[in-house]
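Note sheet for the following structure.
Missing here: one protein chain of the complex. Every other protein chain is in place.
In order of appearance the chains are A, B and C, and numbering begins at 1 in each one.
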Amino acid sequence: MEYVDAFTNTMLEIAEQILKAARAIDKKEVLKMLEILLEAKRKGKKIMVVGVGRSGLVGKAFAMRLMHLGFNVYVMGETITPAVKKEDVVIAISGSGATQVVVSVAEAARKMGALVISVTSFPDSSLAKQSHHVVRIPGRTKISLEKDYFARQILGIYEPLAPLGTLFEDTALVFFDSVIVALMKALELDEAELMERHANIEVP
Amino acid sequence: MEYVDAFTNTMLEIAEQILKAARAIDKKEVLKMLEILLEAKRKGKKIMVVGVGRSGLVGKAFAMRLMHLGFNVYVMGETITPAVKKEDVVIAISGSGATQVVVSVAEAARKMGALVISVTSFPDSSLAKQSHHVVRIPGRTKISLEKDYFARQILGIYEPLAPLGTLFEDTALVFFDSVIVALMKALELDEAELMERHANIEVP
Amino acid sequence: MEYVDAFTNTMLEIAEQILKAARAIDKKEVLKMLEILLEAKRKGKKIMVVGVGRSGLVGKAFAMRLMHLGFNVYVMGETITPAVKKEDVVIAISGSGATQVVVSVAEAARKMGALVISVTSFPDSSLAKQSHHVVRIPGRTKISLEKDYFARQILGIYEPLAPLGTLFEDTALVFFDSVIVALMKALELDEAELMERHANIEVP
Partner (left out) sequence: MEYVDAFTNTMLEIAEQILKAARAIDKKEVLKMLEILLEAKRKGKKIMVVGVGRSGLVGKAFAMRLMHLGFNVYVMGETITPAVKKEDVVIAISGSGATQVVVSVAEAARKMGALVISVTSFPDSSLAKQSHHVVRIPGRTKISLEKDYFARQILGIYEPLAPLGTLFEDTALVFFDSVIVALMKALELDEAELMERHANIEVP
């Protein structure tokens, strides 16, 4: 049964970290992100989400819900994703803020006049520097803890609990789902209205 | 600032639900899942993951980590996924257990002699019935709460907190990441060994 | 050098088969497909593309170009694909017309009031029977040649030249790209206008 104890302890600890993150995330950073998203919706601008690996999967989960809310949203790299245009919003997700291709996309999008929001643990990262707005999400990431000030100082994480970027990715999923609830409130949408747009033919 | 309060409250509540789930999930169900996965690895059998929509994304996040652990793992529907063979393990993810295409895949896989593990909130669902082993994950799902006995009785969830399948999907991600830590312990792998297999060229 | 001869001969023969297909495809079937697509665009309806495996990849290549032409197009199974609604157009691609999940999607879409166009080698297949309009594309498919009347009678293909569904898939890609040129003419669009919508940030 000892492996199962590792299972339970990890699940409890990840949940505890998400609780701490919920309290640590700067509300002003979230508010500004909400305002940018709502403004883009009013103006009919596109939201484009980009991330690599598991951060990319978290981005897709967010994009799917934004679609349910009626946003004009795309995932970078999917088949029918169009050109980024002026005033579109690019949401770039990277725990380390150092994922090269995400930094490049942010840089290119910025040159095209898009507004870049990055979601990262590192406010001093290359990605953050390419962004108009940064939302800091705690979470030990793949890069050395020495550099992860936010995680170390605010959360007191010193030991690897979950491997690689796990804590960032799990926290980011719950973060984005909470952003969705805030947007539902702002747009006065209920669950039935989301269900209306939800894919009605299920394809993996 | 009121939308931001909705954000913080949701994030806290989802984390609380994950905490409750960590305590509510049946350890014997997890242990059996771990044993099936470890046995498949020893025998050189494939692990195939299937899910639709956001549950599919959670499945991909799990598959990526299984690859880092050295499992021979595939995602159903991706380019290079081969045939399911006898004694392969299919992990089918569906909150409601009623997602038609996932049920069909489970049924087809069972006929081919594969071992089907389902991860669902509904132990009486069509999916669960097609499975050799069921791990129950609490989480209000898209289908009516009336039917969601597990969520209602164990967790005391009565009111929609997050829309549609959100609670299931968020809990499932943390669940699978905790399974990964248990497998790391069982296989005596450390983070450096995972990093060795982690994609070294980042592509979204 | 003998393997290289097999290479050259195959490439020549596939090209010859595409030439024959270009002559054999029924122009009235193509015209009706063009009219349905143009009507959907005028009405602001969605085009949804579905296919499995290599037929699915061909469908994605078509969807990408439809996006370049300004159609409101989605690929079934991708992240931001919304619900199928009345009068949307579903393009279902299957050489054999027997791919179960494609048949199921066609059936479900029909019930929701969508218009189903199937592109297949088998006008008597289950898929064709679920469709409002069928465009027959010759090409030996994965299923037995005995049943592949269109390929056998019109093209005189008796021997496997390329494995499995290759001939269908290669012919279908050129078919769809030719449909794109016809739509460009109908919409009086030139290449520069396509380039305008073409993704300007390249992500794999």
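The rule we apply is simple: contacts are C-beta pairs under 8 Å (C-beta built on N, C-alpha and C of every residue); 3 or more make two chains touch, one makes a residue touch a chain.
Since the model is a prediction, treat every value here as computed from it, not as a measurement.
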| item | value |
| --- | --- |
| Partners of the unshown chain among those that are drawn | A, B, C |
| Among C:Gly51, C:Pro82, C:Gly95 or C:Pro138, residue touching the chain not depicted | C:Gly51 |
| Residue of B:Ala109, B:Leu173 or B:Leu189 in touch with the missing chain, whole complex considered | B:Ala109 |
| Residue of B:Met76, B:Ile117 or B:Leu189 in touch with the missing chain, whole complex considered | B:Met76 |
| Touch residues of chain A, complete complex, unshown partner | 77, 100-101, 104, 203-204 |
| Those residues of chain C which, in the complete complex, touch the missing chain | 1-4, 6-8, 10-12, 14-16, 18-19, 21-23, 25, 27, 30-31, 34, 50-54, 56-58, 60-61, 64-65, 68, 76-77, 99-102, 105, 142, 160-164, 166, 169-170, 173-175, 177-186, 191, 194-195, 198-199, 202-204 |
| Hidden partner interface residues of chain B, rising order | 50, 60, 63-64, 66-67, 73-84, 101, 105, 108-109, 112, 196-201, 203-204 |
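One rule holds for everything that comes next: only the chains that are shown with their structure count from here on.
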| item | value |
| --- | --- |
| Superposition of chain A upon chain C: rotation angle, C-alpha, nearest 5 degrees | 180 |
| Rounded Å distance between chain A and chain B, as computed from the means of their C-alpha atoms | 21 |
| Centroid spacing, where centroids are CA-atom means, of chain B and chain C in whole angstrom | 34 |
| Sites on chain C at which at least two other chains make contact | 77, 101, 203-204 |
